[in-house]
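Left out: one protein chain. Kept in place: all the others.
Right, chain A next:
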Amino acid sequence: MNVDRRRNVGPANVKPLVFAESRPPAQHIDPKIFLETGLIQNCSGSSYLENDKTIIVTSIYGPRPNFARSFNDQASLKVSVELSKFLPLDNLKDNRKNITPDKERLVASLESFMLSNFQSLILLQNYPKSSIEIFVQVVALNPAHSLVYTLKNIVNGVSVALVDSGLNIRSVASCGYSGGADHEMAVNFSGEDEILGIWSDFAAFDESFDSAIDTCEKDSLQLRKEINGYLLQKATAKQ
């Protein structure tokens, strides 16, 4: 019998709480974000991002010595996403399948998307023999936020934390979002016309796809302006 003795998990025969149907969550999304960096002390860089009741805490550790391999000429990057235990995950579903996914698979797909994004953003070759680890904790989640919208928030949180950590990066990335009734898309830009990653549920690459990318770019530009403004203000305030 496989029992987790390291965690205090409680009795095995419990029934989860089932709640009566309540009012559907409001669907409008407040685009205002609250950003703060450097709140966590014992890591190289951190950020706290709050958007419409969704709270995302990112901490970056590294470059730290990597003892895992005999030699590696560039830093190994690791991304871990942690969804807090009691979050309402009902809305984090894949639009195409319309089912609430398994938490582990959800986390795995988020992690792999971010890994491929930030591998090409961070100048890993500047840190041989080391490892860089990014930890994202979703502390609170607005139930109205979809998976793609949450992804946008997470990516932006990580981008700001990367700046705070002082790691060598090519540019400050910012992720834009476009959401319609049928399709959603989040595109991570590292500069003008430079795309790091696209997460979308489009099946065909028609005009609506192009216009969605344009919307994302506009959104990302707007965000970049805000992020740059914040970082500049923070940098000048220190002196």
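Remarks
Throughout what follows, contacts are C-beta pairs under 8 Å (C-beta built on N, C-alpha and C of every residue); 3 or more make two chains touch, one makes a residue touch a chain; residues count from 1.
The working rule: contacts and distances are computed from a predicted model.
Missing from the rendering is one chain, named in UniProt as "Ribosomal RNA-processing protein 43" (options: "NADH dehydrogenase [ubiquinone] iron-sulfur protein 4, mitochondrial", "Importin N-terminal domain-containing protein", "Mediator of RNA polymerase II transcription subunit 8" or "Ribosomal RNA-processing protein 43"). Here one chain is not drawn; of A:Phe19, A:Phe71 or A:Phe205, the residue touching it is A:Phe19. Contact with the chain not shown here comes from a single listed residue; of A:Asn66, A:Gln137 or A:Ser171, that residue is A:Gln137.
If you put the hidden chain back, the residue from A:Thr37, A:Ser59 or A:Thr150 that touches it is A:Ser59.
Taking the complete complex into account, A:Leu87 is the one of A:Leu87, A:Ile195 or A:Leu231 that touches the chain left out.
Contact between chain A and the unshown chain involves residues 1, 3, 5-23, 25-26, 39-43, 52-53, 57, 59, 61, 64, 80, 84-88, 133, 135, 137, 139-140, 142-144.
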